[in-house]
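Here the complex is missing a single protein chain, while all its other protein chains stay put.
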C-alpha cells in the first residue's frame, strides 16, 4: 500500500516539476508553450543515455539532461522572440510534432517506439534509489529545489523583468530591458528544469519511450497549470496532484464499467478545463481574472 | 508516373484539408476565437453521417444529420462556452483551453457511443480506376475536388456578395465598425460558426469513406487546419485554401523523398518555417504581433 | 493553498479505505487497453480471460475463487507502469496478464524487481522473448509466423517478389529484419519496403508506391485498425497483388472487411475443430457466451489464465504459497500444459511454441491452408 502511495507521490512530484517550470514561462513571461513534453523527453533520453553509457549518478545524469534541454530550447526561443499568442502556440505545436517524429526515428538514441529498456536506477552518492518510498525522497527534494529556485527567480529583478515584459513589452524595452534576451533566458531555464523531471522519470520507470513525450503529455502539463492556477505558486502543484490522482480515484469506483474508465477520466478533465475557463479562469487557486 | 499519382493523391487530400481549414480560418479570422474544437465538429459530422447511414436511412438524411450536427455543435459551443468567456475575459488562451477541453470531451463521448476503433463507410466509390497507365483515381477523389470547388465557390460568393458575408469580413478587421453599422457582433459570430462548421461536413463525409474515422481523428484535422490557417495567413480565406492544398500536396509528394512517418513532420516543418520567416503567411495582411 | 493539500490528502486516504480486501481468494492482474484507440483489443482479451476464470471456478481447480483485477494501460507504457505498481503493491497479485509489446516491455522491469510473473498473450514483437525469467509469452512471436508463410508463398504459390508495409515500431522493425533474412534463403526477393508511423491512417501515397514496385506479394505488418486501413487503401488504389498479414489481422473487423477477401494470414495453429476436451469446451462455451466464433487472441488469454490455474493448483497441492517465485518454479517443473489448441510446453525463454497455420480469408472467415510445425 505504501508503495502505491509513494508511487503516486513520485509521479505527482515529477509532473509537478513540469507544471511549475511551464508555469514559469506561461504565468510570468506569457509564453504559452505546447512543447513542454519535448524538454521532458529530451531530458529523459539524455539522462538514460548517460546512465547507461557513462554512469548512473544523478550528479551526471541531471546536469547532462539540463544542458541538452537548454540547448534545444534555443530552437523554441527563436519563434518566441518573434511572435506572440496564437502564433507561438502554433510554433510550439510544430516543434512538438517534429520532436515526436525525431524521438520515434532516432533509434540509436531513443530506441524509437520500442523505447529505452532497463535504465539503471538513480545513483545518489553511490546509493541506488529505486524503491518508490526511497525515490519519493529524491523526487520531492528535487521538486522543492526547483520550486525554491523558481520562486527566488520570480522575486528577483529577473522575475520582475519577466512580468514587466508580460504586461508591456514595449514599455519594458524603454526601461532598458533586453526583451529577447530575457525571454530566451526564461525559456532556457524552464526547459532545463523540465529536463530534471525527465531525468527523474527515466531512472524511476527504468523504461521510457516516445509515447510519454507526445502532444498529449504537453497538453496534460498545460492542463495542470491551468486547472491549478496560472501564475500562482501553489497552482501547478495542486493541478499536478489532482490530474495524477484522477485515474486512480476513478478506478476505485467499482460500479463503473471497466472499459469506460479511461474515457470517463478524460471527459472529467476535459470538462474541468472548459468549466474552469468559463467560471474561474484563474484556476483553482488563482486570483481573480486579469482585466 | 509515381509523381503524378502522388500529386493526384495529394490534391485529393489537400482539397479536404482546404475545406476544413477554411472553416477554422473563417471562424478565427472573424471572431478571433481559437476554436480548437473545430476538429470535434469534424468528428461529430462524420459520426452522425456514419450512424445514420449505417442505420440504413439513406444518403440524403445522413448528409442532413451530419450538417445539422455540425452546425448545432458549432453554434451552441459559441453560445454556451465562448460567449460567456469573452464576456468576462476573452484572452485568446482562455478560449483555447476551454475549446481544447470540449474537444477531449467530444472525442471520448463519441468513443463511448460509437466505439473507439476505426470505422469506415463502405462504398464502391472509393475503388480507383486506371485513368492513364499507372495512374489510378477513385471517383471519390473527383467528388472531393468537386465538393471543395462548389463549397469554396459558394463561400466566396457569400463573403463578397451578401450583406452578412461582408459584415463577416468586416468583423475580422474591426469589431467596432460592425457595431456602428447596426449589426450585432454576436449574431455575426453565430453566422461564422454556422458557416465554418458547415464547411467541414463534406470533408468529414468523404473522409469516412476514404481513410475511415476514429474518435481521435479530430486532433489531426485540427492540427492541419491550424497549420493551413497560419501558413495561408490569418484572416485570409483564399490563403488558407491555397495553404490547405499545398500541405496536402507536400504531404503526399514528400513520399518521393522520405518515408511516410516523416510526412506529418514535413507539414509542421513548413509551419515552423513560416512562423519564423514569414509570420504573415502566404497571403496574410496581419502581422504577428 | 493548505486547504487544497489537505483535500488531496483526504482523497488519498479515502482511496485507501476503498481498497478491496485481499482474502484467500485468488486474484490475478491484467493490464489491458480499456480506453483509447486500442480499447477494442481490451474487449477481445477480456472475453477469453473471463471465460477461463468461469471455467476454473466452476471446476473448483483452486482452493478459493479466482478473479481478475483489470487495469487500463491505454496500450501506453506509462499508465501501464502505474497500473503494474498498483497491482503489485496494492492488490498484491503474483501473476499479471499483459498485452502490447510496448506495455509488456515497460512492466517487465517491475515484474522482475518484484518477482511477479507477467504473461503476454497479445504482443508478438520478437524481443518479448528476452524480458527475463518473470516474463512469459503464451503466443508465438511474429518471427515464427513469417518463417511459416514466406516459404509457403515462394515455394507453393511461386510468388517471389515481396513488398513490405510495416509499422514503425519494434514489431514492424523485427518483421522487416526477419523478412530480409528469410526471403533470400528461400529464393524470394524483397523489392521494396515502406514503414508507416503508428498513428497514420492515410495510405494512398504508400499504395501508389507499392503499386509502382510491382511486387507479387504485399506483406502488411501492422496492427489494430491501421492494418485494416492499409489493406483497404491498397485495394482502393489499384494494388491487386497477393496481400499477406500475420496473426494480428485475425480480428473480426478485419476479417469482415470486403477488401480482405483472398488475403493470406498466419496465426497460431489453433484447431478449433479439434476433439480434445479443453478446446471443445472453450469453443462451445465461447460461442454460446459471446455469440461469435473465438479467435487466437481469445485463446491466448484463456490459455494464460489456464496456465495460472494449473500452476497454482500444483503449488496448493504441495501446500505452498502462490507467489511469483513459486509460479516460476512450478512452470519449470511442469513439462507440458493441456491448453486450447493442444498440449504445449514452454521454451526455456518462457515462450510457448505453437504450430503456425497459414490461412486464407474467404467470405469473411479464415480457412486453414496448411499448418507448419517448429521444434
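To keep things simple, chains are lettered A, B and C as they appear, and every chain counts its residues starting from 1.
Following the convention adopted for this analysis, a contact is a pair of C-beta atoms (placed from the backbone, for glycine too) under 8 Å apart; a residue touches a chain by one contact, two chains touch by 3 or more.
We take it that contacts and distances are computed from a predicted model.
Per its UniProt entry, the chain excluded from the display bears the name "Branched-chain amino acid transport ATP-binding protein livG", taken from "2-oxoacid:ferredoxin oxidoreductase subunit beta", "Branched-chain amino acid transport ATP-binding protein livG", "Probable glycine dehydrogenase (decarboxylating) subunit 1" or "Nitrogenase iron-molybdenum cofactor biosynthesis protein NifE". Seen in the complete assembly, the chain not on display touches A.
Although one chain is not drawn, the whole complex shows that of A:74, A:141 or A:171 it is A:171 that touches it. Within the full complex, the residue among A:109, A:130 or A:158 touching the omitted chain is A:158.
Annotation for chain A: contacts to the undisplayed chain at residues 153, 156-158, 160-161, 163-164, 166-168, 170-179, 181-182, 185, 231, 290-291.
Everything below uses one rule, namely that only the chains that are shown with their structure count from here on.
The distance from the centre of chain A to the centre of chain C, with each centre set as the mean of the Cα atoms, comes to 34 Å.
Separation between the centroids of chain B and chain C, computed from CA atoms only, is 38 Å.
Under the contact definition stated at the top, the residues of chain A that touch 2 or more other chains are 101, 104-105, 260, 263, 266. Residue positions of chain C touching 2 or more other chains, listed in rising order: 35-36, 39, 168, 197. Every residue of chain C that touches chain B in the complex is listed here, in rising order: 35-40, 168, 194-197, 200-206, 208-209, 211-212, 224-226, 228-229, 232-233, 235-238, 253, 258.
Chain contact summary for the complex, chain A toward chain B: residues 32, 78-79, 82-87, 89-91, 93-95, 97-98, 101-102, 104-105, 215, 219, 222-223, 226, 260, 263-264, 266-267, 269-275, 277-278, 281, 289-290. Of all residues in chain A, only 1-5, 7-8, 11, 101, 104-105, 112-115, 117-118, 130, 132, 205-209, 211-212, 233-234, 238, 241-242, 245, 247-249, 251-252, 254, 258-263, 265-266, 284-285 touch chain C in the complex they form.
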